[in-house]
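What follows is a structure written as structure tokens; I'll ask about it next.
Here the complex is missing one protein chain, while the rest keep their positions.
Order as written gives the chain letters A, B, C and D; numbering starts at 1 within each chain.
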Amino acid sequence: MEPVVHLADVVAVLGGFPVLAGADLTVERGEIVLLRGPNGAGKTSLLRLCAGLLPVERGSAVVLGHDLALDRTAVRNRVGLLGHSNGLYGDLSVLDNVSFWGATVGATAVEVDASLVRLGLAGRLATVPVSRLSAGQRRRTALACLVARRAELWLLDEPHAGLDASGRDELDATLREAAASGATVMVASHELERAGALATRVVEVVGGQVRPT
Amino acid sequence: MEPVVHLADVVAVLGGFPVLAGADLTVERGEIVLLRGPNGAGKTSLLRLCAGLLPVERGSAVVLGHDLALDRTAVRNRVGLLGHSNGLYGDLSVLDNVSFWGATVGATAVEVDASLVRLGLAGRLATVPVSRLSAGQRRRTALACLVARRAELWLLDEPHAGLDASGRDELDATLREAAASGATVMVASHELERAGALATRVVEVVGGQVRPT
Amino acid sequence: MNSPATTSSASKRPTGTPFTRALGIAALVGIGWLVVFGLFLSPNDRVQKKGVRIMYIHVPSAWLAYLAFIVTGIASAAYLFKKTRSLTWDRIAGASAEIGVLFMGIALVTGSLWGRISWGTYWTWDSRLTTTAFLFVTYIGYLAVRDLGGTHHQRARRSAILALLAVFEVPLVHFSVKWWRPLHQQETVAEGKLNGLMLFSLFTGIVAFTLLYVWLLLHRQRVLAMEDTVDDQGLDLALAERRAEAQEVGS
Amino acid sequence: MSSWRIARLVAAKDLRIELRSRVVTNQVLPFAALVMVMFAFALDNDNVLTRVAPGLVWLATLFSLLVLVQRAFAVETADGALDALQVAGVRAGGIFLGKSMALAAQLAVLELVLLGAAVVLYKAEVPANGVILLIATYVAATTGLAFVGTLYGGLAAGAKGRETLLPLLMLPVVAPVLIGATRATEAALGTNGASPSEGWPWIGLLTLFAALFGAGGTLAFGSLIDE
Partner (left out) sequence: MSSWRIARLVAAKDLRIELRSRVVTNQVLPFAALVMVMFAFALDNDNVLTRVAPGLVWLATLFSLLVLVQRAFAVETADGALDALQVAGVRAGGIFLGKSMALAAQLAVLELVLLGAAVVLYKAEVPANGVILLIATYVAATTGLAFVGTLYGGLAAGAKGRETLLPLLMLPVVAPVLIGATRATEAALGTNGASPSEGWPWIGLLTLFAALFGAGGTLAFGSLIDE
């Protein structure tokens, strides 16, 4: 069976700077891959490229069977991305946000509630506008949106940052479940102990390139 | 000698919500105190209050000898705060940013360069506009600004988040030095192993209150 | 404005006192007189015919609006510059501004009605009309700023500063007619261009409106005080919940 | 899922945001109203005013449109929601339609207020025989403006620094709308002795314009907001 992600010598450019400089990476179905590496190595760029947000300048990038060089949009409704920013609407309540993002993939109210409960956002918090949440509560909301979207390929950029102990456990459990049920997970993180324990494989990103560890 | 921070039954309110609900805390000179606690507990609020950004609704808060209930501005030029957001100007280069924040306390060009070197921002990066940096590089810039400000009381909100391994070591070393040279440090963090090792004392923030651990 | 305070358990005390009641009655009587004189006893104007009778509401309300805004300014100054930093001054400022906006509104409405009669148009870009409109908007803005939230003292400081800046618009409105494009009445009263009975009716109006203003001010200021206490009680409840949060996690 | 369902989702979302934040109600409306007052004031004497009233109404609409569009995309870019939308696989065409609908709704309200203000402040009268024409103008112009606004707003919001382009891009493009709408409104109000019949050709222009940008946007929006 073909890999979920297959990058061969991929180059990507932002504002004239080669954020990815010949990256090679292959990820199989059901894997949980940890991307580690120094600040500015290209982890975020790599994830955004797999999500179809960053154009492929050179090389070939095949994600979920689609060649991104040809069409970046094809993969989109099948991947889920949690970036450095949360992508939430500050004026809307937690529930409104999760419902909206859920609805974009036709998630039912039940599924939405489930993901809220899962991340401890049910009850009072569900009705609070996101702009009045604490940093960690926002991160939890973003995660709830992601969970509600039932993606095939999960891309998470430093998901642990800002979460408290219980939130971290919840996150890890969620990702393990997702992987077990056939989804594929790529996590960029600097919390090596924690993320290392979670991952089935660790690769290192340095200077816009990927090398195994 | 009187404590650097002395909070007695402090209540603070944001949008009608009691973010601090009777917090008591005393921090002596030279301490490195870790604030831990669940998401939404009130850690950020506590730090912002000590920085004079959050008004004291009830109770008494004395920081560096000033009663914040009377005048929140008196302490300001003597504390340094690294919040969840970096407080950087995206259009300006790393160097411009650090120079500006340094200049507000009369730091010399030499001191500015020193803090850049310290956080590995010297060289090419120094001239890059902050908006084109990676998340971690931005966090480093914010730290450089803080270092350049030579504060008496350092307040850091999840400083480790987003930093790579070397950055974390650099940060810890910096904070230890600061404390050794008579500054006082308060850190809010969810990375208990790491921050716990750094701290000389750990307190738990829950439901807007502080309790020893 | 309805005040949750009056319904709240903690503050059953009414906002009235014997004095304010007396005041209220006096105001009522005054308005009664105004009706009698303004509508019946005072003569028609040569040019304005019956239309002139609008003056007995229009002018007093405009002047009382001035007074209210000036009081707001003084109270704000008192809050800012007195050591005590007493919120009472802030509430007086707020209450007075609300009443001022009310009176200015009346002046605008009666004015434009009068304009329809005597100039054949509801509105024109005469200097006084325009500046009056701006003054009106400015104090609406002031009231909006009072609702921004924050602690009571933040509200007080913020709005006090605005009030001190805004009050300078009052002379602007007053003298605007001298400065350019006057269509609106120039100094009429001060220059004694009114016949005795008209003048008397006008003064009845001013007296009546002044009594009304003071009466409203006292009550409104007390209601505001109660609203503040209610805020504090609300906070107590919220605090209890928040602390409970701590217990749960603790156990 | 169909572009149309997406469009409804996005529109509903945008309107709910407005419902919660009330920015348009509290900021843009007063702004537009004050713009009218300022005009009236700067152009003092009345006979000028009534003559140029239609132009002023549309001018004020344009300024408010700028604010509206900036706001409409500020909510998307503030926390990277536009990225999220794209990743969510939401069809760009759908986003375009949805945001246009929400924008049109807000514009419509705004224009009503402006027309009201014009009637009061500039003493513009609406003759019976001009009403249909007037309505047609509003519908056509509003749709057109909403499409253009969304299109360029998206373009501006897309990549860093580009937002600086918004007014530069938009004002010249909507100039035809300004002229068309002004003339049509003048015809409807019978300003300077114009008669309704003169208005319809302009409606044609406006409709053409709306159709053009509607189609263009639905097709091209994706490539515009992509960085």
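Everything that follows uses one rule, which is that a residue touches a chain if its C-beta (ideal position, glycine included) is under 8 Å from a C-beta of that chain, and two chains touch if they have at least 3 such contacts.
Fair warning: this is a prediction, and the values are worked out from it, not measured in the lab.
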Which one, C:96, C:124 or C:138, makes contact with the chain that was left out? C:138
Tell me which of B:20, B:51, B:68 or B:163 is the one touching the absent chain. B:51
Which listed residue, B:69, B:105 or B:192, touches the chain dropped from view? B:105
Absent-chain interface as seen on chain D, which is shown: 21-23, 26-27, 30-31, 34-35, 38-39, 41-44, 48, 51-52, 55-56, 58-59, 62-63, 161, 164-168, 171-172, 175, 178-179, 182
Residue list for chain C contacting the dropped chain reads 127, 130-131, 134-135, 137-138, 140-141, 144-145, 148-150, 154, 157-158, 161-162, 164-166, 168-169, 172, 179-180
Touch list for chain B against the chain that is not drawn: 48, 51-53, 72-73, 76-81, 83, 85-92, 96, 100-101, 103-106, 129, 145, 149
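The rule is short, and it goes like this: only the chains that are shown with their structure count from here on.
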Could you compare the number of C-beta pairs in contact for C-D with that for B-C and name the larger? B-C
Distance in whole angstrom between the CA centres of chain B and chain C is 46
For chain A paired with chain B, centre-to-centre distance based on mean C-alpha positions, whole Å: 29
Between chain A and chain C, what is the separation of their C-alpha centroids in Å? 57
Identify all positions of chain A at which a residue touches two or more other chains, and write them in rising order. 15, 84
Going by the contact rule already set, what residues in chain C reach two or more other chains? none
